[in-house]
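Only a single protein chain was left out; the remaining protein chains are all shown in position.
The letters A, B, C, D and E name the chains in turn, as written, and every chain counts its residues from 1.
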Amino acid sequence: MTTLVDRTGTLSGRLWQASEAIYNSIPVEGFLHVKGRTEDYKGALQFIIDACRPYAADKVDLADFIRTTGNDVEAMWAELLEIMRDIQNEPLRLLIKKFVEDARLTAAYKRAPAAMQMHHPFVGGLLEHTLNVARAARALIPLYPQLNADLLLAGIFLHDIGKTAELSAATAIHYTDRGQLVGHIVIAAVWIQEKAALVAEETGEPIPPRTINLLQHLVLSHHGVHEYGSPKLPAIPEAFALHHLDNLDAKVWMTTNAVDSDTDPATSFTSYLSQLETRVYKHSQDLTDSQPHLPTE
Amino acid sequence: MTTLVDRTGTLSGRLWQASEAIYNSIPVEGFLHVKGRTEDYKGALQFIIDACRPYAADKVDLADFIRTTGNDVEAMWAELLEIMRDIQNEPLRLLIKKFVEDARLTAAYKRAPAAMQMHHPFVGGLLEHTLNVARAARALIPLYPQLNADLLLAGIFLHDIGKTAELSAATAIHYTDRGQLVGHIVIAAVWIQEKAALVAEETGEPIPPRTINLLQHLVLSHHGVHEYGSPKLPAIPEAFALHHLDNLDAKVWMTTNAVDSDTDPATSFTSYLSQLETRVYKHSQDLTDSQPHLPTE
Amino acid sequence: MTTLVDRTGTLSGRLWQASEAIYNSIPVEGFLHVKGRTEDYKGALQFIIDACRPYAADKVDLADFIRTTGNDVEAMWAELLEIMRDIQNEPLRLLIKKFVEDARLTAAYKRAPAAMQMHHPFVGGLLEHTLNVARAARALIPLYPQLNADLLLAGIFLHDIGKTAELSAATAIHYTDRGQLVGHIVIAAVWIQEKAALVAEETGEPIPPRTINLLQHLVLSHHGVHEYGSPKLPAIPEAFALHHLDNLDAKVWMTTNAVDSDTDPATSFTSYLSQLETRVYKHSQDLTDSQPHLPTE
Amino acid sequence: MTTLVDRTGTLSGRLWQASEAIYNSIPVEGFLHVKGRTEDYKGALQFIIDACRPYAADKVDLADFIRTTGNDVEAMWAELLEIMRDIQNEPLRLLIKKFVEDARLTAAYKRAPAAMQMHHPFVGGLLEHTLNVARAARALIPLYPQLNADLLLAGIFLHDIGKTAELSAATAIHYTDRGQLVGHIVIAAVWIQEKAALVAEETGEPIPPRTINLLQHLVLSHHGVHEYGSPKLPAIPEAFALHHLDNLDAKVWMTTNAVDSDTDPATSFTSYLSQLETRVYKHSQDLTDSQPHLPTE
Amino acid sequence: MTTLVDRTGTLSGRLWQASEAIYNSIPVEGFLHVKGRTEDYKGALQFIIDACRPYAADKVDLADFIRTTGNDVEAMWAELLEIMRDIQNEPLRLLIKKFVEDARLTAAYKRAPAAMQMHHPFVGGLLEHTLNVARAARALIPLYPQLNADLLLAGIFLHDIGKTAELSAATAIHYTDRGQLVGHIVIAAVWIQEKAALVAEETGEPIPPRTINLLQHLVLSHHGVHEYGSPKLPAIPEAFALHHLDNLDAKVWMTTNAVDSDTDPATSFTSYLSQLETRVYKHSQDLTDSQPHLPTE
Partner (left out) sequence: MTTLVDRTGTLSGRLWQASEAIYNSIPVEGFLHVKGRTEDYKGALQFIIDACRPYAADKVDLADFIRTTGNDVEAMWAELLEIMRDIQNEPLRLLIKKFVEDARLTAAYKRAPAAMQMHHPFVGGLLEHTLNVARAARALIPLYPQLNADLLLAGIFLHDIGKTAELSAATAIHYTDRGQLVGHIVIAAVWIQEKAALVAEETGEPIPPRTINLLQHLVLSHHGVHEYGSPKLPAIPEAFALHHLDNLDAKVWMTTNAVDSDTDPATSFTSYLSQLETRVYKHSQDLTDSQPHLPTE
């Protein structure tokens, strides 16, 4: 029994005449062309595979297989860079520039999801989420002059950048070995050190150690608590700002998505979301209860 | 031994000839005029009280005894109401209006601290904090069209309003009996019900039950987790927005205040803050370490 | 696929020729008359619906659809009121009286379950549970003269009264919107305030604020810990008495029910109960092990 | 510097001319006769010891040195045994009898405190607390016929009996080595096994293994959660009954004692009790607030 | 529906013509001879039982039904005793000797599993695990002269000995009543007391109380934290040594077993292990990644 996946969902598949030859022909990360028919099985559709063969990846439109942001990736990227241009501090500017000039990284940044499932779990999700947080920061910075705006903006750009190496979205979203063993938080901390070394090499002027410490601190502490994998707790106002704006965007996405994905018109709450430890109420947009009283469960 | 308190700090006092008559003359919530001298005692100053007598409260400038916001209270109040005028939903407008028209409550709102110690612990702190959160919400609302802006704004106005009854700031900040036994979260939930009843009475049109439910939910869930006294966890996007903007403002205040209050130039971290489970770094404003390396402890 | 529910249990149903017309004819909270046959499906019975039509609720004996207390509801109600007559404190008497005179509330009190699943999850369960706790309190009050008996008894009467609005037991037990968003604990706190206002209005004598504070405190703290939704922790002896007597009754029900519901004679423990974090031993009534040694799992 | 202790409290003592000879003359668990004078030191009284010599323990009235129950110990013991006579099950009766016939243990039972600080921390406290729980159980047993009354009563008699070996109250209350390393819960479980062996030896009839298992289970699980040192969680209704009646008695003592010990008439709450995670409200006995509004802190 | 179990795994069985006579003929802890055929059912094999009859336990090779250690049990036992001969302290030697001379216990020790599922869940697992820990201790003792080697070795021998009574491995591994109600930790503490009494009886010389306290402390604290059922936390260096060596052996087994049991060559991580709160990486033995990049999930 196997699972067929494309962007519309998943379907159980069954190949009754599986030979070793067929099994070996299945690519580890690639595509299959399958032929067969659906049957009702255990109250759900099942796809009976009569034949299958590998399918060249370059003939495939990836968007058919994996969910993708609905926004224009290049426009989002341009806007994000535009916001980063607000950074006045020269070492921070040079450091961000090193990341942006890394073509492989930039490509990955535009493509990576923000998570496997939690929030923005689709191609382009990392960029969409980061842009949201950057916009929010730009809107709040005038209200909080106590914050070091340069540090906050740079921290936002980098906070989830390690997800480009933590997650793979080649044919489906999954964790890489490095993602599972090291994680995006530490990956980003390492990259900051590497890019800082590049800047020092090129300019002859090292990034001040305090700048590196603070930037790594922002990345390391942005999950807010140890339990969610932050090795350090926020110890500067900018770290709290990053943590709360990051969370706000993630939680708005999660609750909104839960409501949008819900298909049962007869209930006013979604099913239980373990990561929120609650069900989500579906009618906060509409303050007036025009429908008859509906049960929750 | 007693403790003398005014806005500049506290001082141990000692009255060697305390008689029952003197003791009984001390007002429970009032002011004393004391006469005496300071002595060095155990490495700290101590005030030896030679004589004391009650002092009429109306002759006192309260600002001499209790820390007060540095901002113009009436200007802040006006701006907060101005932001609330963005609310379009009629029942919500009427409900907020009922709170604003309650003169006793309005006076208390302008005067209450936001906490005993945690954040904005001074006269006017509730208003200052609430205005900050309202400004932040107004700045973010255009970025998050998924949010019900009316509900969020009304929730911000009301989220800490129960502190006007939870805390007393007559001569010093302390909890009231009702604050300790019931708490500001439930106090606010009760008031929403009461004001909604007033609206219904006056207009003949009840506030829709769903509106009341959602508004109470915002207040009840705004601490985000049960451990901090929220009887319900956030279950709508607006509740997460309120929770994170509220926290962001509180944490920026706490970290900034910790740095501002620190008086030891020889360290780069403040002392340990138990509520943040960390020390706060004092130099996030200045990315370049121009000083020699300083020890943390 | 749907689920057919009556008091004897649940049964999967399947309607192969579901049309939109049929779907729309299904009442949101009502009853269906179904015609069809059972089939064995996946090792369980399944009901194949050949036809269905709405069934008038007034022709239905609700007791056929929803589990109900085995005790006489009116007798339980009379006994509960009898116990409440022990209350000497006049304001408390008047307050309780206001609740009892509320005919809609009284009807709901007699009918509400005490929970969806945890304990006494059946029609009449709230009353049965509250009466048990009241009886226990009456038995213990002579042993604990330190306790304010009036306060404890009134607190018991009101501690779960919010469940009449938190849960609906129209055709099955489920949470209401208000139950999910606000919860029975805060609902009861609000009602206490409302009924106190009624008393003040009628008698011209307000319920003393301390009485209201203490009564609300009892309700708010009766879950004992924040994690179970209490916004305040017990701070008076009566709150601990209520918490422990409430829990004792719930836990005795849960363990006894787990044993009674167990149908496997070959084991000496029930299956794992997540809310108790343990299996329940089935033979504590019989101290002598007359059977051969039986495995637990 | 040393500490002088008697039942009225503690006092710092200072012996300026301490020689090794004097030091060696001080008994490890015994009494000293000291001669000297008090001085004011650091705002507190200090006793300057001019001379001291050991004092024979048999000339001492222990009650002068250690707090003691206000009740008649023999009367309490008689009543406890009277309640135990309700036990019908023969093996349980024989087992309890073995404990009662152990003269050394009985003497210790009448003398032991129930804790160092938590509740009933005085000579006779174990007996006073156990009797309270037994009385409560006797009052509730008619209301809960589901409970195995014999098992519950025997469990109550034994639940804290290990404290006779966990705590020493020779000249002050402190933990014994065995108390710290093994603890009263396991000490009691061991004793049940030993006394059961004695019964079997004498009667030729072993106590049924299930009886021993259940009795040990009651003792092991009576703290209710692992965090408080219970190696097993309650898995029978009787274990929950024991846990809640035990806690109810302890918490009523703790809150009442906190109020009784409070000496500050100007506050309505006691100081913070870390074991309850709250302050205790001092006026739950008096529902009417006749005093002016008083601050909490 | 029933479950057929032997050492190769489990299989669902179904007996369509179950009569009460057949049901009653099934032994509670015994073996069945079944006749029938397999069918594909819900994508898995199911065994349709046409007939079954009890099968005499003495004709059965138990190794056909229950997983067993791959090592020579007698050789392991001899090596364990050999290590215990390093104990120099006479009372400890006599105490261990009493356990070894208990033939019933020794037989159970050689046979018991170390757990139902966690680690070494097979016949002989207790011995295999204990021997591993004893070997590790013997290797480390020369490096840690601060440790009381005698105490540590005796503690290792006894730390899980209660599992001989906690688990039954007659025909499958399951908890006994005593295991569920009392648990192996307290069972061992009781046995230490009983064997110490035997030594005292025979030699006329009691085991020093401190020796018993320390040995029981080692057993009681070896789970390291209350949450895992230890009523006492480690309070001596030997207790920490036992705890960490015990855990090291268990965790190496669990991770290695997870990798060995994994059958999916297309992933580099095993499925999630709830007891470790992580997936296990399968390639730590092979530092060079010769395969193409494989997805985790």
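To be clear about the criterion, contacts are C-beta pairs under 8 Å (C-beta built on N, C-alpha and C of every residue); 3 or more make two chains touch, one makes a residue touch a chain.
In this text, all values refer to a predicted model and were calculated from it rather than measured experimentally.
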Displayed chains that the missing one touches are A, B, D, E
Which one touches the absent chain: A:67, A:110, A:129 or A:217? A:217
Contact with the hidden chain, among E:153, E:167, E:199 or E:280, goes to E:280
Write down which of D:179, D:208 or D:224 is the residue touching the left-out chain. D:179
Write down which of E:68, E:130 or E:211 is the residue touching the left-out chain. E:211
Out of E:66, E:108, E:123 or E:151, which touches the unshown chain? E:151
Can you list where chain A touches the absent chain? 177-178, 180-183, 185-186, 189-190, 193-194, 197, 209-210, 213-214, 216-217, 220, 226-232, 235
Touching the unshown chain, chain B contributes residues 42-43, 266, 268-269, 279, 281, 289, 292-297
For chain E, which residues reach the chain that was dropped from this view? 89, 91-92, 132, 135-136, 139-140, 142-144, 146-148, 150-151, 208-211, 214, 217, 233-238, 240-241, 244-245, 247-248, 251-252, 255-256, 269, 276-281, 283-289
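Please note the rule applied: only the chains that are shown with their structure count from here on.
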Between chain C and chain D, how many steps is the shortest route if every step has to go to a touching chain? 1
Taking each chain's C-alpha mean as its centre, the one farthest from chain D: A
By the touch rule stated above, which residues of chain C touch at least two different other chains? 42, 177, 180-181, 209-210, 214, 217, 235, 269, 279, 281, 289
Every chain pair meeting the touch definition is listed as A-B, A-C, A-E, B-C, B-D, C-D, C-E, D-E
